[in-house]
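Other chains of the complex are left out, but the ones given are in their true place.
By written order: A, B and C. Residues from 1 in each chain.
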Amino acid sequence: MNDIETPVVIINLKTYTQATGEKAVLLAQVCERISNHYDVPIVVAPQIPDLYRVAKAVEIPVFSQHMDPGEPGRYTGHTLGETLVEAGCAGTLLNHSEKRMQLADIEASIDKAGKLHLYSVVCTNNIAVSVAAACMHPWSIAVEPPELIGSGISVSQAQPEIISGTVEKIRAVDKEVIILCGAGISNGDDVSAAIKLGAQGVLLASAVATSKKPEDVLTDLVSPLSK
Amino acid sequence: MNDIETPVVIINLKTYTQATGEKAVLLAQVCERISNHYDVPIVVAPQIPDLYRVAKAVEIPVFSQHMDPGEPGRYTGHTLGETLVEAGCAGTLLNHSEKRMQLADIEASIDKAGKLHLYSVVCTNNIAVSVAAACMHPWSIAVEPPELIGSGISVSQAQPEIISGTVEKIRAVDKEVIILCGAGISNGDDVSAAIKLGAQGVLLASAVATSKKPEDVLTDLVSPLSK
Amino acid sequence: MNDIETPVVIINLKTYTQATGEKAVLLAQVCERISNHYDVPIVVAPQIPDLYRVAKAVEIPVFSQHMDPGEPGRYTGHTLGETLVEAGCAGTLLNHSEKRMQLADIEASIDKAGKLHLYSVVCTNNIAVSVAAACMHPWSIAVEPPELIGSGISVSQAQPEIISGTVEKIRAVDKEVIILCGAGISNGDDVSAAIKLGAQGVLLASAVATSKKPEDVLTDLVSPLSK
């Protein structure tokens, strides 16, 4: 399951108008070009109704923004892992601060994702929650202090101790989980700072998804990671 | 917005394995053939990740199984109306018993659906809730006593007073809303009984979505409605 | 069930420190003195753990801030109507903007409250939701535009059309439900304005619960209602 190499950049398209429908496809294609050109893994997470068309259009990994636990059957409106696989997804975010999940459902979803060979990224809000999430062995943890999400203030620069503390505490219980830094990441300096603190990548949204020049923003973001 | 004529048959694909991904497309195409052949409107409601591919493949109306309220922007994992429109949807179920919604969110979603020219079907569990939902002016109300959903016992035959009572009480406050009968509908007799009680159509799932011969089931279902 | 006369003033103590535990008892006693002195019905809604001690201490009606639907049995952590009755409550708020409920649960709770002879007040956020709630026949509807709650800006003065519109639209479907005005009510002028617009009382919180002189605030509030 570790075919997605690190450092990795995950772009969450949220529900931004500029990243919906055909525009999600175009933005994913920009991500793909930058990923290929700089040889840095970029993952794109479009809205759930856009997953199929985006996954058809690009070869970089496409993640869902959410996944529900549960088996196929009577779950109207739920987003099951099996259906994500059919749609061409490679993985999913879980427990994003805008879509918080119950503890038992996070664990069940991580477990299900593993069985379906889907990458799982659990979003967390502080060090203690990050360690708890790591104990359930997802592919990755993305620590995002909620007050910095969408703020333009990078957690890696404003609260570096959250990243370094998360890395230290998680490594005491799990050596393998990928640790990402989210919240407020908007440029290459933020990425560099995150990597120096021990993160293996970043999760970001608005800086790319709402940019008029996403290609330029992405280029700046991945430049510290290029091999 | 009343271009979908009544009586109408809505097929909810839920999260059945037999109606996921490419199989959802094939099933929607069966629905389309039957709809065209018998000149009875059939709507199909696939899982959200399957909406785009199904909507691309058929010309009958495709509904989402759920829609969240809210405007584009920071709502990771939410299913917004604008995105449903981009995916080719014509409407959405709301408040299905497997995806219950808060009162204020139902109202906001109905309002949003109207602005986006999306059909909205609010699922309800009894007469009082049906009347309350009708006061918020969705396109349609589908009354489904939860204990009969998936039971194979038709509400139109087992509890006819729920259908007739819903029709009577709703008509006292709203003349236009489409009234559908859900829960346990599995054959043409159930459909006939529903229509006789004043319903303008049916909402069903397992009888079609899990059938080995959906074409036969659909033919039986629509035969009382054929013109 | 209409033993609580109108116009009525309901004081929601929320979870304010100044209105917790023994302080909730003292504040309820102030409400009782003002209610008796001016002959205006005042209802107090303390936090759920405080219900019993407040109900023991005063004879004015004590309402819960929330009630869950469901029958006695296996519902750890739920607040059932039967237990509210045992605690001495006379009624309950439902669907407060800080404790939104699913549509089906609101209906079930109103129904249960009626069977237990508990007064039910459904909080709503706009005209359409108010009418929907009225169709489920609670004792009362309290319309509170969420953006004004706790603002100090009175809905009765800032958005009078919401009150008059709610009264007009509700009366088209229900003649009996008590219509209250909430959100931003802080003084007697706000109360007068609400009554003139057709409301039969007010629901408020911070102006009383966080005041250093609640007796003065209450005196001002009820003065326009005194007989």
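In this section, a contact is a pair of C-beta atoms (placed from the backbone, for glycine too) under 8 Å apart; a residue touches a chain by one contact, two chains touch by 3 or more.
Since we're looking at a predicted model, the values are computed, not measured.
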Original post:
In total, how many copies belong to the whole complex of which 3 are placed?
Top reply: 4
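The definition used in the following text is that only the chains that are shown with their structure count from here on.
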Original post:
Line, ring, star, complete or other: which one describes how these chains touch?
Top reply: line
**OP:** Indicate the whole-number Å distance between the mean C-alpha point of subunit A and the mean C-alpha point of subunit C.
**Re:** 44
**OP:** Would you give the residues of subunit A that are in contact with at least 2 other chains, written as numbers and ranges?
**Re:** none
**OP:** Can you check the complex and tell me which residues of subunit A touch subunit B?
**Re:** 12, 14-17, 20-22, 47-53, 64-66, 70, 72-80, 82-84, 86-87, 89, 93, 96-99, 149-150, 205-206
Original post:
Can you list the subunit C residues touching subunit B in their complex?
Top reply: 95, 97, 100-107, 111, 124-126, 128-129, 131-137, 173
